Every structure is written in structure tokens, then in C-alpha cells.
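Contents: one structure, followed by commentary.
Every protein chain but one is kept in place in this view of the complex.
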């Protein structure tokens, strides 16, 4: 018999790894910022792997991207101008553009090479979103962009690298950063961030949650299992609204989807919303006992 | 630096594996039925591994066992006599005995050696449940036991090996088997089975669900992420009641727990119940499109 | 710290594997015959991997190719016409062309795509040998070529796929095949074959040795460790000469090299020759006790 011999091995820590067989490597290059690979994994099909981490796969990227974008946008009154930080594959942009209220979506990513890659290999992800007339692509460092931003936005979607120790990305998960975002949010605007894995870095998830609570009025956390991340993934949504996300029931969500979203969703609907925002007791206990606030001088991070 | 060198590698398929570093192997023997290892995994601590599959670990076994036992028992009026098939570690028995309505719990497991192991190494699992005066332990093959059973039960908890191809365990997930169970259930009694992983064998999960629907009046499915199983885990609950499990809201569950359960729960409560029974759209779609019914002649299985 | 995440994992059997970290995949395609990858391994640098087996690497390919070619050619009086079966990378051809006696080297490989790959990526291997006026490249199946061959050769070099069970390559290691070769050998000509790994398939090595002994007058075996094969590698040399290879001493070899080889050797010289043909007692014992002869109807193979 023949055993698999070409493997992507992802380390969750020094004592745990997950191995996925690679059917074919389509591209493997090191850009100015990172090693970027597009490969076909036997289980997941075409996949984008950056610096050893599966970023998203053609068979399940919709779970992450729908959970990231739709709860926030549906909870806002009439989001028109949306800012996306990160999100080089174009799938976050694709989901944002499904909202008929959105007239402008600005996406800021640091690595032109990743966007070029996405255009070449990942059409299933971006579905042409890069060329949508409502979209604007900016190549810039997210922190630099925010420090110089003049415009205001109704929604800001943070689709960023984890706050890895010894990497500057942790600055994008601090109180100082969220305060800057708050200043460029329109009244009744909202923010969402990916918040790492409650399975592998629960303390980071709870730290991000508590940090956002120190800046914004309404903060909600959601969790879902993402197969290609081999564990749960967390998101934190924040706004200065009166109504928080976990107070919206399934019926309300189904009705908002029907009114405001063009195109089909595969993961998110009313019942999925209920699931996303109903946290199991063991994780809820951790969130409610969290007291740390991530700051530039004392950041909450995940181990490199 | 030193890399881990003693590893448990669990294969989800021929093209995917998860590796966990072993700090120490406490016992490693082959019984009449299976290879049984008790080892300390760096991530999860003391763990029971049978034929290469992590069965449960000291740090997260409560998730699986609470999800298996409590929703069913709380949905029943006044469950007194409970039958457990499988569950050699004793943790399912431990959870069943937390219900103050239960006067008798019969546990049937095929492998005396596993129970002896559990008594020696897994006190955190059984917590003395084997010696509880309400408990009765029977060493027998589950199918054989059911074919000869005379007594009736209020609840039957199936904590069995997956329906693996080329192994007789698949018989314990068929229509014929559920019909036999139905005959030894008291009126208004209920059954729950572990139903494999919706992450790695979604078709098996939906097959079990649909097979139970062909026999029982009310059938509900739940899903939760179990860290040491490296994915989602599914359960199917069935009864001939008027009210099905996913119609019970969080408040009702919290109140039932307060009335009927002695001892603390770490995972399950009202909000966790809502999470468990709110299935994401992509999995719901699979369940509702399922048409297969598992039978002895045409069983639904998972690949060996 | 960062752990390696892109790995080539080579299985020596169902219960043993060797893992090599990949720095970059340069090409990964499936030709009509096989999956061919050119990758940079951290330990070995640029490497050719076919169907999961490292074929050769830029840092140690000279060991295999020098051990394959030079002992045979130096043991022959004046080898002019040489036939190579297999050897798509071009390195066997390169070594053959170093012999100033050689006026013509015909190389027969089944896979044009591998040769194209070699031309594009493996210049360190072929060093322009494909374009040498004394070289002739033929795309054909080795067995088919031999069945139709009219010309005679002074030396035949078999640089072929292992005789894998359930693959037709085993035919190229049988008595019938060696008898065919014998018919197209000039008087005093000789043959050499790679003979699999004495570390992982000692019985195959001894089977090939004994099969050649049933056809040719003088048969010698050599062994050397090849780092990128993670074990010993064996070769069997045969001729109808009066003098066999393991009777040539170090001095004689050094003198023959000086007379007949153009260009530098990195591995092979007189003392290396002595090492190659001095077999350790445990392996000698296995060779001398071998009685099997590989035939088309009862072939000696390695497990797939």
C-alpha cells in the first residue's frame, strides 16, 4: 500500500501537530513578508498556507468569512462604508459586498504578492471582488493606515494575523488600537475582529474580548468550529449600539438576511447565529473571569 | 532545543493525522479485545487510548460525558432505571448517578480488563461510581445482552465504539437494534447514542440520525467540539415523548438542573443546551437531505 | 520557536518513516507515469522526488552515481559502447561520459517529462551530458527496448525503479531479463544494476545477487551508505570476465582512475573501492545462504 508522503504539518504548540496530506503544491514562494504556499490538500482541496498556517481552504473558507462579516453588518442600521484590514485572499471583501447597503469597501493589506497570488490562484475566494466598482484595494501596513486615516467608516472588519509574540501584529489587538478605531467609526458603527482559537489560545481569546469591552459599549463573542483550523475559532464584535448581537434571535436574523444580503449563504442563518452566540459554560466562565486588558506595553499574545 | 519524541498519532483518515506528545506511558497492554494504553499527554494530561483512538482525557472528558447523559435524562419525566451500554471508564455511569431520580444504573461492557484498568488508573473518571450501591456492572457483549434482556428501562445510554467497517459494532447503530431497544424502553423512556464526528464522518452522523428517526417519534441531534477528539462530536437523542429536546429553552434547562442534578456540572447548562441543539446551516442541510436507514444488511459505517 | 511545517515523509515500511523538511517546492507535477517533485530539502538542498521516494539530491547524488558506474567500467578492458536503462536525471550518463574509452552512450528512459524536468531544474546533475555528442537519448520502456535491441554493448548500466510488487518493474530484475542482456553484451562486457537497500530489503538485494549469479560468470556485490536514502544501498556487478571486481585492490583502482577517467571523483577511489566490496559478516552470511532465483513467474520483489 502507499502512504502519503507530502505533508503540511501544522504545530498548535511544541507538543501537538496536525498533518494534512498534500496532493499538489501549486506555488511556493517567499514574499517580502512571508512564505506563501497554494497547495491542494487531500481533505480540503485548494488551500492557502502562510508561514505554516492554513489560512483558508476552498471547501470551508465560507464558515470563517460568513461568521466574521455578517453578524456585525446585520447588527448595524445601514452600513455603507466598510473598512477591511487584512483579508488578502479577497473572501472577506466578497462577503462584505453581498450587503446591498454597502456603497464602498476599502481593503488594506500589507502584501501585494498575496493579492497577486489570490488573483491568480484563488478565484473561488474572491469571485471577482477585487474588480467590483465598490471595492478599493490599498497596499499598506494596517497600523500605519489607521494612524493616518481621515475618513470615517460604518464598519471595520479586522481579518488580521494572530497577535504573535515577537511580531508587531499584537499592536492590532490592543486598547490603544481599538481607541484609534473608535475615532474613525461613525456613530452607531461597529467593529469585528477575528480573535484566535478558543481551543488553542483561550486566554488570548478572552484577553481580546475583555480589551474590546474596555473601549466599546456593546461587545459580543462568537465561536464556531472551522475544520481546516482543526479547532474552534473565535470572533469579537463591538459597537456603541444599544442592542448587542447576542440579543438578536434567529427569526430576526433570517429576516435581515432576506432584506439585506444578495447571494446565497452556506453557513450563516438564524439558527447558526444562535449557535455562534451561545457559548458553552466552560468558555463563558473563562470570559467572565478575564481581567487583563491588552496594551502596547503589556500585550496579550499567542506564543510564536 | 529538544523536540518531542514520544508521540500518539491519531489518523482521521489515510490523509490526515493529529499528533500528541506523550510525557509518560503508564500502562500499555493488549487485552482479549483491544490494545489499551493509559498515557499522560502533554496537552491533555492522563488519557485513555484504545486501539489508537483517544477515548477520553482527564482535562476534557466532562464535555463528552455531560453532553451524552444530561440532555436525555432531563427531557424524561422521572427516569429511574437506566441502562448504559459501553462506557468502561465509568464516567458515563458517574454522570447518570448525579440524577436524583435514578434508583438503578446497569452498565454493560464487554471488556473486564478495561474496567480493571479504569479502577486502577482512572479514578478521576469514575469517582467511585463502580462502587455506588445504585450501580450494577455486567460484563457482556452489548448485542448479546439486549437480545436476552427481560427488564425495561426508562433511559438507555449508548456509549459504544464507532460503527467501524469490518467490525461487528455497526450492528449497534441499525434499525433492527433500535427496534429492540424500543421494546425494552418504558413508555416515555428515551435513548441517546454517541453518533461519531460530524467533522470526520458527517455521513455516518446523518445516517444514525435518520435511522433513529425511522424508529422513534422525537429525535434530536446535538453537536459539540471535544478538544481531545480534535473535532466536533455528535449525539442523537430519541424518545416517544411529545416534546423534543431542541424545544427546551435555556431557562427550562437551568431549572431542571437545579431540581434534579446533584453535584456540579462544568460544561452543560441552559446556554450550553441552546448551543448544543442549534446546528449550523451546513450540517442541518446534510441531516435534512439524508435518506439512508442503517440496517444489518446495508449498514451505515465509518471507514476502518 | 518555529517548527518545520512543510515535510517530505518517506515510508520505508508501514512502521517506519523518515521526515525531511522542505524549504521550497520548485515544481510538483504528475506526468503520464509518476508524480515528480523538485524541492529544496533543508538537509540536502535541491532534490528530485518521484512518487514519494527521494531519487537523488544535489549534495550526495555523486555517491550513488559513482558507485554505480565506475567499478564496472574500470573492470572492463576497453568499454566503448555503453547502454544505460533508466537514469532520467542524467547523472549516470555524466559519470559514464567521464570514461575516455567511451565513444557512445545510449540512455533509455520511459518518461520524457522527467528528462525535460532534469534539463530545466537539475543542471548540477547532468552538467550538460544530454548535449554531449557521444550521448544518445531514447524515450522507451526498458523492457520493450531490450526485446527489440539489435546492437551490442560493452557495458550495460541498470539505473531502474525498484522491483516493486504489483508494478511491472520487477521484470527488469529476473533471470529472463539478464539472459536477454547477456545476448546483447559483447564478449568481456559487463552489467551493473542498482540492487535496492540492504537495510530495508536485504532479501531483495540477496535475491538479485543470486539471480545474476545464475546467468553470469563473475558477480560481485557492493554496499555503501547513501545519506538521502537513509540507509545502505546495494549494487550488483556481473560479467563473464576472468577477474571479479572484489579482487581488484586499491592501488590498481587508483591507477585505472588516473588512466581512464577525465574529471574529478568525489567519492570513489582505491580505498573507497575496498570499502564498497568488503561486506560485513551479517550481510555476507545472507548473500551466501540465498537460494532463490527471480523469474517472471516467481519474482523477487520489494513490498509496494
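A, B and C are the chain letters, set down in written order, and residue numbers restart from 1 in every chain.
Here is the rule we use: contacts are C-beta pairs under 8 Å (C-beta built on N, C-alpha and C of every residue); 3 or more make two chains touch, one makes a residue touch a chain.
The structure displayed is predicted, hence computed values, not measured ones.
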| field | Chains shown that the absent chain touches, full complex | value | B, C
| query | Considering the whole complex, which of B:14, B:123, B:138 or B:243 touches the chain not shown? | reply | B:14
| note | The one residue from C:43, C:120, C:152 or C:217 touching the chain left out of view is C:43
| remark: chain C positions in touch with the non-displayed chain are 3-4, 13-21, 41-43, 63, 199, 224-225, 227, 230-232, 250, 265-269, 271-272, 274-275, 278-282, 284
| field | Touch list for chain B against the chain that is not drawn | value | 1-11, 14, 17, 24-26, 28-30, 37, 49, 52, 304
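By our rule, only the chains that are shown with their structure count from here on.
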| In graph terms, nodes being chains and edges touches, is this line, ring, star, complete or other? | line
| request: Rounding to the nearest 5 degrees, give the angle of the rotation that lays the CA atoms of chain A over those of chain C. | output: 180
| query | Measuring centre to centre with C-alpha atoms, which chain is farthest from chain A? | reply | C
| With chain centres defined as C-alpha means, what is the inter-centre distance between chain B and chain C in Å? | 55
| request: Determine the centre-to-centre distance between chain A and chain C, using the mean Cα coordinates as centres, and give it in whole Å. | output: 52
| request: Indicate the residues of chain A shared as contacts by at least two other chains. | output: 3-4, 14, 17
